Every structure is written in C-alpha cells, then in structure tokens.
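A single protein chain has been removed from this complex, and every other one stays in its place.
A and B label the chains in the order they appear, each numbered from 1.
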Amino acid sequence: MVELSGNLLYVAFICYLVATTFFGGSIKAKKDGKKIEGPNKWATIAIIITVVGFVAQLGYFITRWIAAGHAPVSNLFEFTTFFGMCLVGAFILIYYIYKTPWLGVFTLPVAILIIAYASMFPRDISPLIPALQSDWLHIHVTTAALGQAILSISFAAGIIYLVKAVDQTTSSKRTFWLEMIMYSIVSVISFIIITTGFAAVNYSAEFNYIDKKGAAAVYEYQIPALIGPHEGELVTEGKFEPFIETPAIIDSKKLNTVIWSLLSGLILYWVLRLLLRKRIAASLHPLVKNINLDLVDEISYRSVLIGFPVFTLGALVFAMIWAQIAWTRFWGWDPKEVWALITWLFYAAFLHLRLSKGWHGEKSAWLAIIGFFIIMFNLIVVNLVIAGLHSYAGS
Amino acid sequence: MNEVKCECGHVNPHGTVLCESCGKILEETEIDKKLVDMRYEGSARRSQTYNKTIIDKIWNFFSSVKVGVWLIVITLLSSIFGTILPQVMYIPQNIPALEHYETEYGWFGKLYYQLGFHDLYSSWWYLLLIASIGVSLVICSLDRVIPLYRALSKQRVSRHEGFLKRQRIYGVSDLPESEEDFATIHNKLKSKRYKIREEEGDILAEKNRFSRWGPYVNHVGLIIFLLGGMLRFVPGMYVDQTLWIREGETKAIPETDDQYYLKNNQFIVELYDKEKDGEVFEQALDRAGGVVKTYQANVTLYEKKGDTVPGEEPELEKVKDAEIRVNEPLKVNGLALYQVDYKLNELHEMSFALQNKETGEEFGDVTVDLSNPDKLYDLGDGYSVEVKSYFPDFEFNAEGEPATKSRVPNNPAFVFEMKSPNKPEGEVSFVAIQETIEPLGDNEYKMAFKGVETKNVSGLTVRKDMTLWILGLGGLIFMIGVVQGAYWNHRRIWIRRIDGKVWIAGHTNKNWHGLKRELEGIFDGTGIDVPKDQLEEEARKG
Partner (left out) sequence: MKKRRLVIRTVILVILAAAVGYTLYANLTKDTIKKVEIGKTAPDFALVDMNGEKHKLSDYRGQGVFLNFWATWCKPCEREMPYIEKSYQEFKDKGVKVLSVDVGESDVAVNNFINKHKLSFPVMIDKDTQVQTAYGIDPLPITFLINKDGEVIRSHVGQLTQATVNQFMEEIQP
C-alpha cells in the first residue's frame, strides 16, 4: 500500500510537468496577437492531464491514509505535498470559472516545486504522538492547507501581472525586486537539485562537536560542509572540511543547507541569465504578452477573497478549538500561531486596501507576492528554524 | 439641519452625495465625474460631514479605513518581534527569565528582555494596539452601516438619468420589436434568482443584498471576540494552574476552594511498538528512537466531606475513577484537568546497606523515603545510621557548602553518621549519587548503594475558562460575516424606458466579470443590446 501510494505521487508529479508544457503550448498557439480568450485544444488536453494528475495525487493521499491509519498531514513531507495538491485543486477550480490556460503555466510549476521540495524531507510514515491523536488533526490541518493554497493562487497571478506590467526596457527598483523573486524560485530549484544529487551518491560526513549545552554530540551531514559545527571534528575520512565554524547556538547543518541553496541558486541564476541574455522576468514576458491585466488582477483578488474565509476557518478557528482541547489554551502565542495571525492580518489588510481603487493592479500584485512569502515563511522557517510546539521533524 | 431635498421629493441627510431614493447627484463636485463612487451608495458617511468638535475629530480618526489598515500593519509587524526568541512562557520556568535570555542568547537576549519583547503579547502597547483595532471596528462599522442601510432600503425603482449614465455598466438601446422581449428578460432575471420590482414599466432587479452586510457582521464577530478576550481579566472568569501529582499521592485540586481532591493511582507512558502497531511505522520509529503513543494518568476524584481547613487531614469521599489523556481532559465543577506533562522515574526511595569496607560484610539495610527520611535507622546489635543532613536536590552553593536547590529529589545527597560496636562515636560519610566523600578522614564503614525505587509524576493543568463561549460566539459570527460578504455579490440591474429608448445600468459590489457574463446571458437573444463596461471602453480608447 505504501509503495502504491508513492507511485501514485510520482504519476501525479509527471502529469503536472506534462500539463505545464501543454498549457505553455496553448499560449504559444495564439502567437498572432489575438487576445487570449478561452481554451483551445492544447489547453483542453492540458487541463485533462492536470485533472488526471490531481486524481492520482488524491489516490496517493487516500492510500497513504489507509496505510498509516491517520490522515497523512502529520509531518513536513505530508503537509507540504498536501498543500501542493490543494494548490492544483484550487487552480482547477479557478480554471473552470475563468478558463485561463496561462494561469496553469505559472501555478502548476509552483505546485511542482512545492511537491519536489517536500520530497527532500523524511518520507517515512510515522505514528501520531498523543497530542496529534484527534479528529481535529484532519480538520484543522487540511482546511488550513486548503486556505493557504487558494491564497497562493494570488501569488501566481501576481507574478504573471508583474511579468507583464513591469517595464523591462530599463533597470528599476521594480525590475530588481521582480528578479529577486525569480532568484528565490531558482534557489528552491537548486536546493532540490543539490539535495537530490548528493543523496544519489549517498554522501555522508560525520562530525563530532560540542552542542550548546556543552555536551558531545554527533552531526551527520548529507551535503558537503561549508559551514561546520561548533568545535567540530570530522570523523569520516576524506570528506570536505568546513571553512567556518558556527557558535554552538546556531544549527550549523541547517545553515549549511541554506548557504548551499543560496549560493548554488546564485550560480544557476547567472547561468540562466547568460543563456537567456536578459532578465528572467523579461524572458518570460512573451508568454504573457496578450493576457488581459484586468482579468489577472481580478483572479488575484478573487482567490484571496475565496481563500481568506477558508484560511481563517482552518488556520485560526479550527486551530484554536484544537489547541484548547489538546494544550488547554486556545492561543499561546507560539511562533507558528503568531505567524498564522500575521498571515491573516496581512490578507485582511490586503482586502481593505482593495477598497481603494489606487491599490488595484500592480500594487495588489506586489502584495500578493509578500503574502505568499509570509505563508512560505510559516511553512519553512517557522517549522525548521524556530523551535516550538509546532515544529515538524526536519532534515 | 441642512437636510437636502431632492427634486424627486425625498429628503436626504446633510452631506448625501447621491439621493437615497432616486440617485440624483446632490453634490456639485460629483457632477463632472464620469462614474459615481458607489461604495456606500453615495450616502452621507457621517464622519465625513461633521468635523467640528474634538469628539468628532476622534471619531473620524477611528472611522478611517486608512487608520484601520495602519493599525493592522503595525500589529502585524510588531507581532514578528515576538517570534525571534522564545517568549517567556516557553522557557524553563525554574530560573529567572533575565538569566535565561542572557545565558542562552548573550547580549541580544539581554536586550530582548530589557525591551520587554520576551512578553511582547502581554505588553501594554500591544494590548493598546489590539484595543485600538477594536475601537476602530466599532466606530468605522457604525459610521458606514447605518447610512448604507438607509440608502439601500430607500432606493426606488426608477433612478435618475444622471445616476444611470454614471454607472460602470451602462447602455442605451432602442426599444425591442416586441413586448415579449421584456417578458423574456423578466423570466431570465427570475431564473437567475433576481428579486424584481416594477414601477410604471421600469424594472429594478436585485439579488444578494444580504451580502453587503457581511463585512459589518464579521466586524461584530471580531468585537465580540475581543470582548471575550477582555473578560478574561475579570477575576473568576479565567483560571490557569498547574498540578504536579506523583503516583500514590492525593492532592487538593487548586481553585476548587479545597473541595475536590485527586489521587494519582498510576501514570502510564506507552511507546509505539513496531510489531504491535504496524510495520509501516518501522522506519520512522527507528529514526526517532521511540515515539510516544500515549500517556495518561489513571486517577480517582474525591470530594471533601466535613469542614477541615487546609493543613488538616481531610475526610474524602470518592466521586469517580477517571483516565486523563492528552485531548481528553477531566471535567470537574466547571474546571477542566488536562494531561499536559510528565516526569518519568522520579526517585522515590533509596536503599543502602551499612557495610564494612574491608570485609564487605553488611550489617543491615536502610531504606530511605526521599520525601521524608527518618532521622535514625536502628539496625540492632549496636549498629545504627543517623541522617545528619539531607539534600534532596543537591548542589554546592556559592559558599562551597552542600545545599539543596529544591525539595524535589532530583539528586539526593546525605550526610550519614554510622555507629557500630567498634566505632561507637560514629563515622561521618557524605553520600551522593555516584559519589561518596569522607570528610573526617578514612572510615571503616560505608553506606553501600543497594537500589532505588522510582515513581512517575503526572503534570496536569487546571483550567477554567468562562470566556470560551463568548470567544466561540464571536468566532462563529465572524465566519458567518466573512462568508456572507465574500461568497456572494450584491447585484442590481436597472431597466428604464425613457423617451422611446431603453436605458440599462448595472452595478455590483465586486466581481464585475461575473456580472458582465450574467448580463450577456440575460440580454442575448433579445432585441436589447447588452450594456457596456464604461471602464473597459475608457481603457480601450486610452
């Protein structure tokens, strides 16, 4: 059952990749400057493949649930893949309302990246600790993930808006920041490549070091150590020696991974720039040339409007109910709860700012990007870096 | 005062922009605008019109959306600071906070503490922010909802031409060939669930007006929620205590006025077993080295009978047996007892044997109750052990003397005086875990460690929260309001026959795309043209 589950996930993954190319194709098919209106044959094939992939991923979800005996949303890998699945689901929903193939070209890759990122983390099916043994696990986590996924559609729409609207003929603050977004995405890709690459050659280096409590401990590095642990001593022979050592209080292994991702992301980014001969956003420009900006803005706004109640319900209301039952207090100001509140406040501000016409269009697009960043911060940094009741098992 | 009477006959409050009834433009400045601002139906948003006294100024300040957004943003940003380092309730509770932050995080931790960030969410300024949001919610809602309600109730079917032509969706069409087309439109509107009002051949089709109240409903929900939060401070509404109770102990439950007692019969921790619980978990269990499956306290609840005061032995009557697990609290008298924490294998009893160091011969066993050791253990035949000093949680204090940190037997240490027939004056031995010191020179005898018995301790939280239902109510109303406002759109279509033409205008508070599609569906196939989106036309020309 576990194997079947894993295979279904691979199938879904491949489907999304293929669907993306078909969606891309459906845009190219209208290169003659006609306004993009409604689907064509390419788009129809693409959406069917997307739906097939989605069903496959649903299959992965159900089979894994059966195998584990509980809803598979209890660790970082499971939650993030579920989030990716909701993103695809949300996209399918929006597609059927607005019939917009170009949205697929940007949303599906985000979903793919999220699933790939999730796969870098331990995939074992683990049993539930006492605090998680409740129906509320299913209810809170799934609704929160769904809410976040719907909100994230606004991110995809926001990128599309900016790629089209930002003037690429000159350098400006806008082009810089748009490229920063591209660079972040590239860094995620390179993180996945690096981690997969070193895992494929079974790289492993052990360090003895002194942890922050002054006790001796052992670290196992899965990628070469640029940054080493506090007073670390390389045990495995022949492996990379670190350049710098960190103070005991910093988790050197995680910092090492982050630095690897950022550096390799930088390299990958510049390689792309060299190959494309222009900014990444600029090279994406032709894809979005004929898209109606008003429609993009509308979709971005609509996804926030639809997603906000779901997010509130899942991430705040259900969370508070469950916290009261399991931890005796419905709100404890732990980092994850606070960042959920920050996300909620941010999108509330977004919705209020939309009351003023001046905030429609490009300003909304930038806000949508920031909102997604906050969601990702909650997913990645709060889970892995900031310890707390809510941390998942990390890398 | 200064009410405005419109030419249609309706009397509007001072400051109204569009007549509540017919929509005619009443403010001079608005006449030149291509489109009217329909956000509040052109009603007199009270705060915009009166600005005389200081009361008005304060009112207007809190009524502003801009101020509201700023409050939200500032709250958002300041909340971030509380996540940089753990808040005070998440650090170990047995050392002073400043000490913890300084030793763990250095100068940064010290600064964090001094700025008050370690308890950010209870700080006066954070509370003031939240309170200001609450005030803003009340005032901005009152300020808008009342005029909006008036305007939407008083609107008439036949709107002024000036109003219609300044709507975003607007079109003028020739009269259709036959009256039947009007009937078709009427039916199409009905099938799309519009409520239709007709007056002298003019039509107002409206649906989902209730959705306009959504924002105000959710604001009410938030206000109730904040009220609930505020009520926590009222004494008696909220209780938060901890109760640590060892296996075998019976203790009074805090906050029950000494009425209820709890006995811990047994505390169980169960780990997942690869064989029993599923092979599928094997990898994860190996990686984690053991995952807790469940921990629970098997307890007995007692009620006190009689009138003893604290300190006296109470007379207890059993009420019931219960199991307290995570996610399954025990409810007593409005209080809830939650299984929150535990300590396994706390030392309970230690046994020693009085032993001759050279011969190894033992002269009796001494079993010490670590919560209250006896002073003297008489082993007979002239052998005895006296407990000169006892330190349940041993450390060397600042003066280098043996002392205890607390009364919990985490690290017991003893000063024993051993008396034997050939050493009747006694020998002194200092015994701690894995350490024996003979301060007065070499001894003939020693206390040999024989064994230890442990007990588990269960950590329960005693919680009473009478504000929960208010918070729940607030949350529920909020959700209703947010769903109400987000998932439906208020749409109106006006159809008037003026001078042999058909004037059509349409408005929605959001989702113009959807309204336009719906209009196409309504007017397609009739002799009447679909009205155009004036903004789109502008954009196309420009």
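Keep in mind that, in the parts below, contacts are C-beta pairs under 8 Å (C-beta built on N, C-alpha and C of every residue); 3 or more make two chains touch, one makes a residue touch a chain.
Since we're looking at a predicted model, the values are computed, not measured.
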item	value
Contacts of the hidden chain among displayed chains	B
Residue in contact with the excluded chain [from B:A183, B:V234 or B:I498]	B:V234
Identified contact with the non-displayed chain, of B:T103, B:N345 or B:S389	B:S389
Footprint left on subunit B by the chain that the document does not show	1, 46, 50, 53, 55-56, 58-59, 122, 124, 127-128, 131-132, 134-135, 138-139, 142, 227, 230, 233-235, 249-252, 254, 258, 308-312, 371-373, 375, 387-393, 403-407
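We take it that only the chains that are shown with their structure count from here on.
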item	value
Subunit A partner contacts - residues on subunit B that touch it in the complex	39, 65, 68-69, 72-73, 75-76, 79-80, 82-83, 86-87, 89-90, 104-105, 121, 240, 272, 277-278, 280-281, 283-285, 287-288, 291-295, 325-327, 329, 336, 338, 340, 461, 463, 465, 468, 471, 475, 478-479, 482-483, 486-487, 510-513, 536, 539
Contacting residues of subunit A [partner subunit B, same complex]	1-2, 67-69, 98, 122, 124-127, 129-131, 133-134, 212, 249, 294-295, 298, 301-302, 305-306, 308-309, 312-313, 316-317, 320, 324-330, 332-335, 338-339, 341-342, 345-346, 348-349, 352-353, 355-356, 382, 386-388, 393
